[in-house]
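This report concerns only the one structure given below.
For this depiction, one protein chain was excluded, whereas all remaining protein chains were kept in their positions.
So, chain A:
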Amino acid sequence: MPRHGPRSRRAPRRARAGRAAASSAAMALTGQRVLGWGARAAALCRGLRTGPPRLQDTAGAAAKETEQQSATEQSSSILQRNSMRWDGKVYEEVPIAHIKATYNNTHIQVVNFDNRPFSRTSCGTEGFQNAKKGTAIAAQTAAMAAAVKARAKGVLHVRVMVKGLGPGRKAAIKGLTMGGLEVISITDNTPVPHNGCRPRKARRL
């Protein structure tokens, strides 16, 4: 039986345990892998962890576009080249929407596959100031504005790359769909250093 070691030693620092303890407390219970996840999610996980050249095929095969292949062709398409098209474009040619969700703000930029920009907005350009920029509603408004501008330039489908864990992360994707763009895939591009730069010191509240 484990003693209550860390808790008693942390008694003088109770408030400062804060963020790290709370998040790790939630994660520590995954010591037992719960087998109740949906089969689709598990299959998607396994599909994503195969090697790079296979990914497009398995990911494309897993996602059923309503306008494309029937259920019978799904098994055979894993072996062939991925033939999913959005407006006649291959996956690699669909425009990208970069969403940078920091804790104080959210930036959205819609870019072509060859990095030509379509539209760029942020919470600040939408008229929010200071603390209000770091909210989900501001991110949603900014995303809707970016989507409208991109739509005016002829963008219909978009693949989303999210960077950062901020309040506007989910709201921005929702705002893009509300603004009229169709999201075909979501990628997480959060920078994770392999122990590179030293972050700033811990806040003592």
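Rule of thumb we're sticking to: a contact is a pair of C-beta atoms (placed from the backbone, for glycine too) under 8 Å apart; a residue touches a chain by one contact, two chains touch by 3 or more; residues count from 1.
FYI, contacts and distances are computed from a predicted model.
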| item | value |
| --- | --- |
| Candidate names "Glutathione S-transferase", "6-phosphofructo-2-kinase/fructose-2,6-biphosphatase 4", "Protein pelota homolog" or "RT21 protein"; UniProt protein name, chain not shown | "RT21 protein" |
| Residues from chain A at the interface with the omitted partner, ascending | 1-2, 5-6, 9, 19-21, 23-24, 27-32, 37, 40-41, 44-45, 48, 52, 55, 59-60, 62-64, 66, 91, 159, 161, 165, 170, 173-174, 177, 182-193, 198-203 |
